[in-house]
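Report on one structure; see the data block that follows.
What you see is the complex with one protein chain gone and the rest in place.
So, chain A:
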Amino acid sequence: MKAEVIIPILIPMLAGALCLTCWRWRLVQRWISVLSGAGLLVASLVLLHKVQHDGIQVAYMGSWPAPYGITLVADLLSAIMVVVTGVIGLAVAVYSLATMTRSHEAFGYYPLLHLMLAGVTGAFLTGDIFNLYVWFEILLIASFGLMILGGERAQMEGAIKYVTLNLISSAMFLTAVGLLYGYAGTLNMADLAVKLNGPEQSGLVTVIAMLFLVAFGIKAAAFPLFFWLPASYHTPPVAISAVFAGLLTKVGVYALYRVFSLIFVQDTDFTHGTVLMAMGIFTMVTGVLGAAAQFEVRRILSFHIISQIGYMLVGLALFTPLAVAGGVFYIFHHIIVKTNLFLVSGVMYRYHGSYDLSRLGGLYRSAPWLAALFMVPAMSLAGLPPLSGFFAKFTVIKAGVLEGHWLMVAMALIVGLLTLYSMVKIWAEAFWKGLPDEAKPLRGQQDPHLYVLYGPIVVLALITLTIGFGAEWFVQLAMATAEQLLSPAGYIEAVLGGSQ
């Protein structure tokens, strides 16, 4: 039994349970929440260290060997994702100390947040495809609760779309699992990889692969399945939007990376080269065009999530070591940057009481530090050197050039420019231009909790800078991850080797 693999799931789960028992003592809940965020970060760093030095870690639940029992597997991709979850969990726990109102806390914000984090880490660590479904449902139902916290009209409308689309995606996931079990007779991912990649597979496998693609594509908000995202992500309180924006769609992307590198590699010309590539390119373009048309900060940011998902899908679609490494780099860079941008938008709201760019202005004069802190994630998202986004985009595009996929390269470059355009739009409207007359007066400076809000933003910006300036180390890590993903023999050996 490898405790390192289980602890990152146990910590948020226990924290959620403890918060439930301390329902009336909100101060206790806050402390539990911050401590568990820190604990999760430490545990995930231990796990990453262990995986880097001792190889893939496997834990058999109930000591049932694979493929009979449920296995938890931590390879490099899982470990990296868990580390990023820890970073975001801690940052959001601290940020919510100052932004969550009394009523949000009274209706169970902290328990829901931690149960959602438990679902996310569980989904990253599981090695069984039905178990993946169960973790997805855990994180979904917690996120449903978070989505409607506060109960405003916009939240209800957003939640109905969010809930419906996610339930349809879950039903599709379950259908695909059923067909897969009927075909292969197993649900352990490593075992499936062995059984499905023998000689002579029927076309049914590709059909099942496409079902999984649609199910995970809805959760990842890929083209043409993303319309629930811009309709719902900007409605909840900003700390919740931030954690949704950073983590939840990336769980879908992670699931795509997992099944399309391990299990469904029979017909890569069709599944990766055609379908995923088309999906990725369209996701990039439609997302950024949506962002360019919007005039509300959080809506712009929501559309950018979609556009960046496209880059990750393109990385998977090219399916070369460099491209997959670029995609992995993109995932962890983007989670941090996007969460940070949402957190910054929350501080902007603190100053002028609006997310609408036409009602914002003059922030450069009133909050110069916020302006500097906004520039770091914004320019990183747009891909300006030497920030983290540049290396992520550069790796993906370089892989495209090496493969000679010029259409994708051209689209990626154009989308990068348009991203820059919409980030500059936020900059010019919110920070640069004067404050419009009808806008509310400044109220941020009287806010005693402002330093609590700046804390996580500064730390996340520093992480972005670290990834940018220490890119060598992170690119190496992403390359090692890609190697591991593209040669699944090691994964299969680690999971099934213990039982034979």
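As a convention for this text, contacts are C-beta pairs under 8 Å (C-beta built on N, C-alpha and C of every residue); 3 or more make two chains touch, one makes a residue touch a chain; residues count from 1.
The criterion applied here is as follows: contacts and distances are computed from a predicted model.
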| item | value |
| --- | --- |
| Options "ABC transporter permease", "Succinate dehydrogenase / fumarate reductase iron-sulfur subunit", "Cytochrome P450" or "Cation:proton antiporter": UniProt name of the undisplayed chain | "Cation:proton antiporter" |
| Full-complex contact with the absent chain, from A:P8, A:G89 or A:G290 | A:G290 |
| Omitted-chain contact residue, chosen from A:A43, A:A123, A:A159 or A:L341 | A:A159 |
| Chain not shown: contacting residue from A:C22, A:V42 or A:I168 | A:I168 |
| Hidden partner interface residues of chain A, rising order | 130, 133-134, 137, 140-141, 144-145, 148, 151-154, 156-161, 163-164, 167-168, 170-172, 174-175, 177-179, 181-183, 187, 227, 230-232, 234-235, 290, 293-294, 299 |
